[in-house]
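A single protein chain has been removed from this complex, and every other one stays in its place.
Here is subunit A:
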Amino acid sequence: MGLLTELRDSISRVTDRLFSASEPKRIGIYGPPNAGKTTLANRIARDWTGDAVGPESHIPHETRRARRKENVTIERNGRTVTIDVVDTPGVTTKVDYNEFLEHDMEKDDAIRRSREATEGVAEAMHWLREDVDGVIYVLDSSTDPFTQVNTMLIGIIESQDLPVLILANKVDLEDSNIQRIANAFPQHETIPLSALEGDNMDEVYDKIAEYFG
């Protein structure tokens, strides 16, 4: 009996290795707060696994802990790419609870959220250094991409030689300006999408397969 399970285990290990050449790559979804990272992570996870990653919100810093969805297998042109999707807290240089008070939050809750958001940024930066094999960088295309955070993060990612896919999210918004993002990071390809509406997700999956496969 024990021998049988051992045999089965070893067979499944061999088949695992046959079908996925290596460990799934861990792809971090990074970007400033409220860029739509969780919406994108949920869209990817739902499209390919049926589950969601975490709650989405229009209030910044909804995601205050990195959340991982493992073994997301994406099929493209007869090939499959398996990745672990890591949805990270929005990265920022300033967190102020007053920002949350505007969203009808009690002061104590706002302060706690602020503290957790700060911890979340620390965690996101830690993951970036230690634990990701590639980055999907999500930007809200209706806002100015020329920020200290974006410049610094893209710089770190480049210095790590990590493959990075820049997504200009929220193209469904009226103020969306894809060109502005392309101009900000001319050394990278910019893919427009609306994670909320599911616009242009096919191209996003093509690029994920191309960059991280």
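Here is the rule we go by: a contact is a pair of C-beta atoms (placed from the backbone, for glycine too) under 8 Å apart; a residue touches a chain by one contact, two chains touch by 3 or more; residues count from 1.
The rule is simple: contacts and distances are computed from a predicted model.
Protein name for the hidden chain, per its UniProt entry and selected from "ABC transporter substrate-binding protein", "Na+/H+ antiporter NhaC", "Zn-ribbon containing protein" or "5-methyltetrahydropteroyltriglutamate--homocysteine methyltransferase": "Zn-ribbon containing protein". If you put the hidden chain back, the residue from A:I111, A:L162 or A:A209 that touches it is A:I111. Checked against the hidden chain, the listed residues A:T38, A:T63 or A:T92 yield one contact partner: A:T92. The chain not displayed touches subunit A at residues 91-98, 110-112, 114-115, 118-119, 121-123, 125-126, 128-129, 149, 152-153, 156.
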